[in-house]
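A short write-up of the structure that comes next.
The complex appears here without one of its protein chains, the remainder shown in place.
After this line comes chain A, so read on.
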Amino acid sequence: MQRDYKSFRLDWLTIILFFLLVGFGWVNITSASHVGDIIEYFDMNQPYGKQSFFIVLTLVLIVIVLSIEAKFYERFASIIYIFSIISLIGLFLFGKNVNGATSWYAIGGMTLQPSEFAKFATSLAVAKYISDMQTNITTLKDQLKTMAIIVLPAILILLQNDAGSTIVYAGFFFVFYREGLQQIYLIIGTAIIFLSVLALKFGILYTSIISAVFILALYFYRRKKKSSIIQSIVILLLCIGFSFGIKYFYTDILKDHQKDRISLWLRLEKDPAKLELMKKKEAYNLLQSEEAIKSGGFTGKGYLEGTRTTGKFVPEQHTDYIFSTVGEEWGFLGSALVVILFVALLIRILHLAELQKSQFSRVYGYCVASILFVHFMINVGMVMGLIPTVGIPLPFFSYGGSSLWGFTILLFIFVKLDSNRINEW
């Protein structure tokens, strides 16, 4: 009895959600990438055929990941991390340039993207470091050291010109916060986001006024607690300084295409002639994908019936823009289902993470949830026009071997850790 219970302690709900996403993803990749009739599901000349092959390999990977002893991941976390960093550095020497990013190794006819694997490696390293008895995340020294673990791969990826994948590493903030990072970081983080949007959208003057009003209100509210007026003024000056900084960053540091993406998102461009031009260039993908989603309506046009999908109106539709296929062919019902599946999977992972008895497993679980969440939020938000364009895939859904394998390993290491929780004392 006891034995049966132990051997079946895999969390089947997570696994079912995983397969639903991968399966539905394949269905949509087929629709987005097929040319003419679908004759052969394993046609290696077609993206959907390749994806079939990737999924089969994924099954092999899952078996391997699950059959390795859970302790192995904790013990070899650092080694895996170092190996991953080396693979990233190696790109500078042997990397293959695709669409301006040097993020791929070409092995035979296949390409591998080490940044997809760096995510689970970094997660393991972060979990390992934070769960170390010596580490106290509330001290600045340990904060800096943990930051270093994250920043190293992030910078390497940025240097390969893959800004999208770099942003994902910001997700680790949620992990630190869960493990005891001071409240002040959350406040500062939120403030930075608000100030950036305000400064770009309404200009420095309005941002300063809004900050001043807000800080003044806070000052009077907290007067009983003896907050000093000088402190408030310093904070205000910092806010204003930051506004100037972000404005400078936007106008002088960002590349034109990045600037355009933000300008589109915040609707900064008012010149109709320039807007028309943007519609043909920067905004083209976004407009086409929104149009495709819109045209789906409540129930969608049906599998393989999407006119915009069939006409290949949305560039990169089978990779980053796969969600627009769901929107067009499966309508509101199908797209909402995908959102619900992702939310369910994330909540399930977070719930399981909280149940973990070892800190390593819990931190790792949080890392998994954070990374998946950032991908989900940015990708779906971008396809629907809620977030500026950032090229990152939708986990389990988008076409691509490296990302599918990377996310699968990321998730199933946690499934393995979770299955071992009964043995943790």
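Observations on the model:
Please note the rule applied: a residue touches a chain if its C-beta (ideal position, glycine included) is under 8 Å from a C-beta of that chain, and two chains touch if they have at least 3 such contacts; residues count from 1.
Methods note: contacts and distances are computed from a predicted model.
One subunit of the complex is not drawn; among "Sugar ABC transporter permease", "Alpha/beta hydrolase", "Penicillin-binding protein 2" or "Succinate dehydrogenase cytochrome b556 subunit", its UniProt record names it "Penicillin-binding protein 2". Considering the full assembly, A:Tyr177 is the residue among A:Tyr177, A:Phe202, A:Tyr219 or A:Tyr303 that touches the omitted chain. The chain not shown here is touched by just one of A:Pro114, A:Gly164, A:Gly331 or A:Gly406, and that residue is A:Gly331.
Within the complete assembly, A:Gln288 is the residue of A:Thr146, A:Gln288, A:Gln356 or A:Thr389 that touches the hidden chain. In the full complex, chain A contacts the hidden chain through residues 174, 177-178, 180, 186, 288, 290, 293-298, 301, 305, 307-308, 310-313, 315, 327, 331-332, 335-336, 339-340, 342-343, 346-347, 350, 354, 366, 369-370, 373, 376-377, 380-381, 384, 386.
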